[in-house]
Structure formats: C-alpha cells, structure tokens
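All protein chains but one are shown in place.
== subunit A ==
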Amino acid sequence: MADIENAVELKNVVKRYGEFTAVQRMDLTVPDNSFVTFLGPSGCGKTTTLRMIAGLTDISEGDLLIRGNRVNALPIHKRNLGLVFQNYALFPHKTIYENIAFGLKYRKVAKSDIRDKVNRALDLVQLPHVADRYPNQLSGGQQQRIALARAIVIEPDVLLLDEPLSALDANLREEMRVELKRIQRELGIATVFVTHDQSEALAMSDKLVVMNNGIVEQEGAPEDVYNNPASAFVADFLGHSNIIPATLGGPDAAFTKVMLQSGETLVTIPEQTAKANGAKDVRAVIRAEKIDLSDQNNAADGVITIPGKIKTVDYLGQQARYFVTANGRDWQVINPIDAHPHQEGADVFMHIAARNCVLLPGHHD
C-alpha cells in the first residue's frame, strides 16, 4: 500500500510506421485510480498511444507495463482493458443486454452473476430499461453510455476512451462529461481519456498530458499545466496566450526586469525565477484572461501598466475578447464584461501582474 502503484507505465515507447515515427520516446505513467487525459492537436499520436496500450497496435521499441507486468507481447484479449470508441462500436446484431454481457461471457462468469452485473452496469449509466433493445433503437448519448457500461462491467484494469464524447452535441457532451467523471470516481478505475477538446481535458483530468508531434510536451495537474506552460506550444495550445519576445534586464535588488524589445519594462519578477530560466533572451507568456483592461491607469503594487488601443472586439456573451494594439504588436485580452464591453478604438490600459507572467527560454518559435 505504501508506494503508489501505476496502472499503466510506458517506458521509452516508440511507434514507427515505416519511415514515419508516430510516437517518439513516450515516457508516461497512469497512476492507480486516476483520470489521465491525452490532449493534443490532430495527428499528434494520441490514438496511436492508446492503441499501443490496448494492444491493437504493436510497439516498435520500449516497454509497456500494466499493473507492473510487461505486456508488450500480450494479445489484446488477455489484457483486461475496457475500450470505448468515438463511434460507440456496439454490436448492432446483439441486444443491449447481450452487448454488456459479452465480456462477462468470455470471462466465464456464471449466468446469474452476469444478470446481476449487467443490471448494475445499466443502473450505473442510468439506463435500466433498455436491456432488450438493439443499439439502433437508442440515441447517440444512450449508445455511448451503453458502450461505457460494456467496458466497465468487466472490471478492467484500465479504461481507455478515444474521444468518446466528440460525436455528441454540445449539451449532451457536457452532461456525459459529468456522468463519466462520476462513474470513474465511483469505481476508482484508472482511465486514459483521449480528446482534442481542451475544456474537456481541463475539467476532467487528474493528470493532463499534452502531446505534440509524437512527444509529451508537458504533463501534470491541469491547473499546473495551464498556469505554468513548459513550452510555447503548450502555452499556445491551451487557452489563448500572448507570447512576447523579451530580454532579461539587469538585476535590481531581488528583482529582474523583463523588458520588451522596445526596451520598456514588461514586468519585474523575482530574481530566483529569472535565474532558473538561465537564458537572457526569453519569451514571456501571458494568458489572455490574466490581463486586466481598464480605461483608467489604476495599477496596484507589482502590476505593470501598458497603454494601448482596442483594435477589434469579439463579444462572447459573459466575456469579450479584445485585440489590443500596444507596443507595436497585437495583444489578446479576454475579460469578463461588467456592464458594457470596451468599444473599438478606445484607449485602454492593460494591467499585468508579475505572477501571471511565465518565462520560456529563447526568442524564436
């Protein structure tokens, strides 16, 4: 009990398709009971990684461990995994009952136990009355719940979900997201969830893995990844960020200046943080919603003010997205709307708190 067991562990896993490397050196752990999300742009290797864990695709190099056992060569039907697909993949010629009972039948569970387990699974996904129907008699959301029930009823070591919500419409998706998370918590089942929807990823994960071009760009708790992006890619991909080329100025007591290329000071940050980054040329990452727009210059202590002019306004309902011209470049700012959004062409002041500025090494993308 002392050490945290890992449900899944990837060690230096590589996947090549001929000349093309889809996954390069993946090191990854899925801790027990946790919800891990793979997030990344299309083609970055999320599905490939998931399929390698499932045993649907073989691994070119490296080791895959499930519950501490190396399973590289173990065929899929012996891995005890729950798999949920984007298109549900329910057996169309079998009833809902038969669909859910399928895995239990192959595990040689007794008939009466199968009935109990299937009924419990149907209760869990809140569809107790559909056992005798066929999949095409259910709505998309219901089919996805049944697919989930079919995957969890076998009590798998790991639940693998490849974009299970992306075929559903926005409202249903929201509902299913909550549902899925509830079920996962209730069962305490280690889960790998693939998505390219960042709000989904941020809302659901215990651990977020951001991938790009077959590598892990960053992993960690969602708020850590969100607030402290480790690379420009992560900063850019998660939410809306301003990535500003800057130079570290001379130390001034305990603080270092981060200066814009125009020579103006962007922020001053604790010396420690600046040192840690090492380089002199840096990029400052400031999230769009971490900049306060105001029509007055009323900066508090430790907050830098940059004057600018609003170029365009996107009205988004509760908030608005502004493009502000300041310092010879465009800044993205997302602010809640108080009474009225700021008007196009208005002169505004951008307030940026030092702690909301994350530094990345290097000037160039």
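Points worth noting:
Convention: a contact is a pair of C-beta atoms (placed from the backbone, for glycine too) under 8 Å apart; a residue touches a chain by one contact, two chains touch by 3 or more; residues count from 1.
Here, contacts and distances are computed from a predicted model.
This complex has a chain not shown, and the name its UniProt record holds, of "ABC transporter permease", "Sarcosine oxidase subunit delta", "1,2-phenylacetyl-CoA epoxidase subunit B" or "2-oxoglutarate ferredoxin oxidoreductase subunit alpha", is "ABC transporter permease". Summary of contacts with the chain left out: across A:A89, A:L172 or A:V313, the touching residue is A:A89. Of the candidate positions A:V14, A:I76, A:I215 or A:I243, contact with the hidden chain is made by A:I76. Here the missing chain is touched by one residue of A:G103, A:G308 or A:P341, and it is A:G103. In the full complex, subunit A touches the omitted chain through residues 54, 56, 75-77, 79, 81-83, 85, 87, 89, 91-93, 102-103, 106-107, 150-151, 154.
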